[in-house]
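The block that comes next holds chain A.
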Amino acid sequence: MMLQLLLAISAVLFCFGLLAALTRSNAIMVLIGIEMMLGAGNLNFIAFWKFSAHPELLTGVMFAIFSIALAAAEAAVGLAIIIQVHRRLRSVNINQADQLKG
Partner candidate 1 sequence: MHDLFQRLISLPWDQAPQWFFLFPALLMLLAAAAAVMLRNLIHCALCLTLSFIALGVLFIALGAEFVGFVQLLVYVGAVTMLILFAILLTPASEVAASNNPFRSFQLSKALNAVAGGAVAMLVLAGLLAAIFFSPHAQAAVNPAKAATAPAAAIGENLLNHTLLPLQGTAILLTAALIGAALLAKEDKRS
Partner candidate 2 sequence: MNLPGSGILKGMAVTAVNFIGSFLDRAHAKRLITEQYPEERPTLVETSRSFPFLVFDGDPEKGIRCTACKICEKECPPQCIFIVKDKDANGKPILRPQIFDIDISVCMGCQICVEVCPFESIRMDNIYEVSAYDRFETLVLHKEQLLKSNVYYRQIHPTEAAQTDARIEAARVKKAAAAKAAAEKAAAAKAAAAAKAAETQPEPTA
């Protein structure tokens, strides 16, 4: 029961992230949504780890740690791209960033 509750919470968080990524036109808000979805994924890892048959193997914990490290790298590169896009287009609206050529 507790596991299902945690998974449901994580699903709601994931959908908030999805909502932000799909509806907002600001690139930074899209990034915020992606971060939320990653957080929901981490919550799933931890929940499954806690209710797994062998929590002492720490599989979910290791996954979560690597996922956090990757999320940090993703955020850094993503924000650098957003700043570069803003420098080119004077805007962070993702509808305008529709060219592959700078």
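Candidate entries met the following condition: all candidates are chains of the complex that A comes from, given by their letters.
Assume a contact is a pair of C-beta atoms (placed from the backbone, for glycine too) under 8 Å apart; a residue touches a chain by one contact, two chains touch by 3 or more; residues count from 1.
Since the structure is predicted, the reported quantities are computational estimates derived from the model, not experimental observations.
Visitor: Can you pick out the candidate among 1 or 2 that touches chain A in this complex?
Guide: Answer for chain A: candidate 1.
Visitor: What residues of chain A sit close enough to touch candidate 1 in their complex?
Guide: Within the complex, chain A contacts candidate 1 at residues 2-4, 6-9, 11-20, 22-26, 28-29, 31-33, 35-36, 39, 42-43, 46-47, 49-53, 55-56, 58, 61-62, 64-66, 68-77, 79-84, 86-87, 89-93, 95-96.
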